[in-house]
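See structure below.
Excluded from the complex is one protein chain; the other protein chains are retained at their positions.
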Amino acid sequence: MSDKNYITVDYHLRSWFTTHDHKRIAILYFAGITLFFFIGGAAATMMRFELVHPNGYFVTSDVYNRLFTMHGVIMVWFFLIPSIPTTLGNFVVPLMIGARDLAFPRLNLTSWYLFMIGGALTLYAVFIGGIDTGWTFYTPFSTLYSNGYVVIAVAGVFVAGFSSILTGLNFIVTIHRLRAPGLTWYRLPLFLWSLYATSVILVLATPVLAMTLFLLAIERIFGVGIFDPSLGGDPLLYQHLFWFYSHPAVYIMILPGMGVVSELIAVFSRKAVFGYKFVAWSSMAIGFVGFLVWGHHMFVSGQSVFASLVFSFMSFIVAVPSAIKVFNWTATLHKGWVSFDAPMLYALAFIGLFTIGGLTGLFLACLAYDVYVTDTYFVVAHFHYIMVGGMVTAYFGGLHYWWPKITGRLYHEIWARAAAILIFCGFNLTFFPQFILGALGMPRRYHVYPPEFQVWNVFSSAGASILALGYLLPIFYLGWSLFFGRKAPNNPWQATGLEWQTTSPPPPHNFEEPVVVTRAPYDYTLDAEAQPQNA
Amino acid sequence: MVPGRYQELTIEALRVGTYHLFCAEFCGTDHARMGGQIIALESRDYADWLARQPNAGDLASQGAALFRALGCSGCHGIGGSVRAPPLEGLYGKPVPLSDGSTVTADDRYLRDSILQPDRQIVAGYEPKMPSFADRVSEDELFALIAYIKSLANRESLR
Amino acid sequence: MPDARPAMQFSDLQQQEATARLGMWVFLATEVLFFGGLATAYLAYRTGYGDAFAAAGRRTEIVIGTANTAILLTSSFLVAWALVAARARSRDFTALLLALAAVLGLIFIALKGVEYSKEFEEHLVPGINFAVTGPLAGGIELFFVLYFVATGVHAIHLAIGIVVLGVMARRAKAGEFADYQGPLTVAGLYWHFVDMIWIFLFAFIYLPGRSGP
Partner (left out) sequence: MTFVAPTRAVLVAFAALIVLLAVTTALAYVPLHGFNALTAFTIATLKALVVAVVFMELREARGLMLAVAAAGFFWLSILLWFVWNDITTRTDFPPNNKALSTSPPAAGRW
């Protein structure tokens, strides 16, 4: 066996773009989503800048509409949905189950190319004139009236959707078929349970979105009335089909984050996760019940009151498994030996922010209150607490946690903690005022607003600049660590997962010896050494 | 929030002051400028304000004036030169159309018939009416519809 | 004859075959949901515009539709048969059956083309030359929009399937499936699924309204 790892095995650029190695594909994805994250972030920055002034001072309505659409489309489909599964997931799934690669390595590379083609199409639509529909592409506005490049953008999302489907398929099959001997379901790390649930949603919800967007494009191109009420179509049908994907998509975004946090909490409090089976099955429950609640996006759309009642009820139910997770994480911390390394700071931030986001979600599940705050900043704040406060925070936590494994280098701990704290403070300053704004009645997608809302908007924009700084910092210290960081040991956190039992960075086929698993994950004790899963 | 559907909402202002109206669903370029306000006044102030308004009278009587000014009465009125469907007792009733179907004469139907008269032709009539899409403003349209509504309980005089 | 050896991530061929089959089934589940979006639209509008959909169903070409259904069912049968033949290590016969199935697929597409041109002449293509009038026109147009989208998407799937069957026929002739029929099994699953979709489309498109006036 050569002593080369997956990075040093071949330096040619071509070897990267034709690779079948899941670890290299993860790096390719990482490059892609980082690019999209900062493009989407730039749009957000410009929006927050515009909102400092109530009169719509800096940009025209057309430009503003394009900004928030671009922010939404790029962040949802090209950052949040692929982020954890395709980067951290791609990297660690085979490692965690002791496999040499995913079940379908070529398919994995294909899905990266599809993702980039989809992203390129969407960016193309943005650069030749933009889209002004909002990320939801609601008909009949998107098909009849919009003066943006809807079809191209929709085509981009359509293509990227197939990338999601293939990734989900790959994970499901891999977790079923390629587990190392001895790795039973209840010995799987919780990250894999959450990715499995995520993959189920990716595979079963995304195709509906694909067909819906296809119909939308047909309607716009040929002027036929699939969703156009004046031609007998039903715009609410579009919304049903769209949210049948897009609500579960929220769980595509948050479930992997929950999985990462489960790992981090266990490692950094040196304890097994409290109620392992509950946490595992709550992922599956969220994945399933998440399919039954989409109508809560349509309470004021004109859907029948009966349907609204059912959807409202189901939306309360879906809070239960999320709450189980939060309680179990907190219980894990209890009497643990908690250390506050940077990944743990992110994990703790996740728990707090996700709880706020989740609880305000219950407000929105109430029919009566939802009618009042629909399409206000209350909703905007709520889902940013889940998506940014939850998902992006977990992503950063996971990125720091697995960074030594991925790159073989250690980052600078003090800088990393500073960035984590900066992000936490900046985030709250940005989005908490938006709850207040929403409760006062400020509608979303408005860049001209009554002057009495200005003070909260200024707070929010100030917070956004701190947040932006927090997100820029890692570029520098993580980039620095790539070249000058100390060499990482194989298992810097003394963690039990299989991914830590191989070298950092891992060899091309992950393990030099076949792996046999002998124990459950998280075999930590406060006084003794942690027991790796294959020891 | 479906195009072509009408919603009615009543509010009871508990406090004097200005209430904002916002567009609740993203609707196009100037979505952010699509707003309005309701100003709640004490009844004494309201009476003052009303007295200062030049075109006093309720919406229906404004509509009646428009109905004559725009020439609608020439055809739809009594003894008109052109035969057009009578509007008395129309509102809320079923209307047979020339293609064999039936619609209910609700707000949307009245509005559509003023703006796009040749889309739904009443059975037994010629499609002669011109479109008023460019000739009446949104406010005037409300007035006209209010006038036609006010005829709901009247017998046709023909 | 190339030796059948498992890919690097699998420990044996049996594991590889089971994995490939599971992968295809998961993919087919996504396809169910993909066509499911259309089915939802169809069933919603059929609920709303029952009479129009019946009238529209009567205007479809039931002779071609029924013939095409029989053709696809036969081709599916041939593919299932081919798998039996491959397991019996009969390479030429396997290749013949697969080639026949692919040819039936081509005939299906040719007949579909005839059907489309007839509909074009009858001015039934929404967005291009739709010219039906009367009180049911709107509903009939919706039916034909969904008809063209559904049959078009199905035809794309079928075209992919024909190419796959052609490749499989060649590989069968080269004797690649003597010890390991994984790829053939998976290709067969896909072909049967495309057939299954058509079974539903047949009931959705050609049968409504036949008992009416």
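As written, the chains take the letters A, B and C, and residue 1 is the first residue of each chain.
Here is the rule we use: a residue touches a chain if its C-beta (ideal position, glycine included) is under 8 Å from a C-beta of that chain, and two chains touch if they have at least 3 such contacts.
Everything numeric in this text was worked out from a predicted model, so none of it was measured.
Q: Considering the complete complex, identify which of A:F291, A:Y385 or A:W500 is in touch with the unshown chain.
A: Residue touching the chain left out of view: A:F291.
Q: Looking at the full complex, which residue from B:A40, B:L66, B:V103 or B:A152 touches the chain that isn't shown here?
A: Only one listed residue reaches the unshown chain, and that is B:V103.
Q: On chain C, where is the contact patch with the chain that was removed from view?
A: 21-22, 25-26, 28-33, 36-37, 39-40, 43-52, 62, 66, 69-70, 73-74, 76-77, 79-81, 84-85, 88, 90, 92-93, 96, 135-139, 188-189, 192-193, 195-196, 199-200, 202-203, 206-208, 210-212
Q: At which residues does chain A meet the chain that is not included here?
A: Per the touch rule, chain A residues meeting the hidden chain are 176, 200, 204, 208, 229-230, 232-237, 240-241, 244, 291-292, 294-295, 302-307, 310-311.
The definition used in the following text is that only the chains that are shown with their structure count from here on.
Q: How many angstrom lie between the centres of chain B and chain C, each centre taken as the mean Cα position?
A: About 52 Å, centre to centre.
Q: Rounded to the nearest whole Å, what is the centre-to-centre distance of chain A and chain C, using the mean of the C-alpha atoms as each centre?
A: 35
Q: Return the residues of chain C touching two or more other chains; collapse runs of consecutive numbers into ranges.
A: Residues of chain C touching two or more partner chains: there are none.
Q: Name, in rising order, each residue of chain A that touches chain C in their complex.
A: Going through chain A, the ones touching chain C are 94, 99-105, 165, 169-170, 172-173, 176-178, 203-208, 210-212, 214-215, 218, 221-226, 231-234, 237, 240-241, 509.
Q: Write out the stretch or stretches of chain B touching chain A in their complex.
A: 1-5, 20, 22-33
Q: Touching residues of chain C toward chain B in the complex: what are they?
A: Going by the criterion above, the answer is residues 134-135.
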